[in-house]
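Shown here: the complex without one of its protein chains, the others still in place.
For chain A:
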Amino acid sequence: MLKYLSPQNCLSKGKKMVSSKIQNSIYNISISTVVPGLMSGHDAVQELSAMDLAMKLHYLRIVYYFKTPTFDGFTILKIKETMFNWLNHTYITCGRFRRADSGRPFIKCNDSGVRVIEAKCRLSLDEWLETKDDSKHELLVSNQVLGPDLAYSPLILVQLTDFKCGGKSVGVSWAHVLGDAFSAVGFINLWAQAMIHSYPAQPLTMAQQHNWACDLQNPKPNPYPLSVKRVDPVGDLWSTTSNFKMETASFYVSTTELTRLQAQICGKKVDQKVPEFECICAVIWQCLAKVRNGSGPKAVTICRNDVKTRDKGIITNESQTIGLVKTDISAQDYKPFELVSLIMNKAEDERMKIKEAMDRDNELPDFLIYGANLTFVDLSDAPFYEMEVRGQKPVYVNCYIDNVGEEGVVLVLPSPKGCSDGRMVSVTLPENQMAEFKSVLNEDWAIA
């Protein structure tokens, strides 16, 4: 059964191994496909923008945890029926990749569908969540990537895991080429709506293309922007191998702790107010600078929701700002407050430069954006907890970005009880830096 999960396209090589005890608690895995109920895509062609292609090597893995009795009485066929109604309105995500004659990938909306994985867990939901191993969430969501058979790789995989107590987890793997985290969460929330037979008036579409004229006259092309890392050509297997094993850890920062951090940062400037996101960024930036001992990071990337350009019913990569903050000296030598001002005021939006770099020649380079520099992504406004099933919100949502660069990625997520209750922070770093980072965070800032 497991061989149909195509081990050659699983990202297990660059990841810290989950303890075998936890791994053995997942059993009874079966895989199937759910297609849109009615012919929806009609083989339409969906072109991809430069920004989409720049993000193609990244994958969002989101796990929603639901307590019993949310899914009680839902047979697998009933769940699939709701999915099939949902996918009628999101035919783009059910398509598959093809390449044009020029080599540029596009999506053929051929109603292939999403892959559905069913599994069972020997532990109860509480036992599972209490386990200390942070990488356990990876077992509840597929780690597949696109390719090597690009034309037959699903863009979305959904894993439904049943816990011993009757709780259920829904693990969604989303290819970032389709859109950013806000798009992904919007897509998933449409499923919650479909379960109560509330359907959108229009199917989900991708953002309109804006063709920016590129400077073809320029004989000397600009160097690649600092926010991207160009990698060797990946061909049809959209993943990269890294020298380091990456590890993800999540921790909760309560409102009290946030207030304390803000106070620590502002110091004597009592009339200054530091926003929570920038506060967390500055703290982590300094900790990592200390861990890496002056060898960087001298540039960080800040990704935020571009509310002005984001429309409802659209999946896109165009509505996330990719801001670059440069420093000349190591972040260790800055005061935290200075780091905050840098982040707030000196972040240059590099989206145009990235698009120009991608469209520049017909080569279509392969980029890593998250992790090219230490990347901070603000997802505190993302409506993760609006995924309500039968009126029940998820008790916890875990989110991480897979296949990132070695500099590390930090996601700031809402806490289960809402933004007024603090934040969840998910940090992905090379394995060998994680322990030291945790201890520095604890010592300098008293966050466990």
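Here are a few things to note about the model shown:
Rule of thumb we're sticking to: contacts are C-beta pairs under 8 Å (C-beta built on N, C-alpha and C of every residue); 3 or more make two chains touch, one makes a residue touch a chain; residues count from 1.
Simple rule for what comes next: contacts and distances are computed from a predicted model.
Between the names "3-ketoacyl-CoA synthase", "Mitochondrial inner membrane protease subunit", "Pyruvate dehydrogenase E1 component subunit alpha" or "beta-aspartyl-peptidase", the one given in UniProt for the chain missing from this structure view is "3-ketoacyl-CoA synthase". Residue in contact with the omitted chain (choice from A:149, A:306, A:386 or A:444): A:149.
In the complete assembly, the contact with the undisplayed chain comes from A:110, out of A:110, A:227 or A:373.
Take chain A: the residues that touch the chain left off the picture are 1, 4, 6, 30-35, 37-39, 77, 80-81, 84, 96, 110-113, 149, 152.
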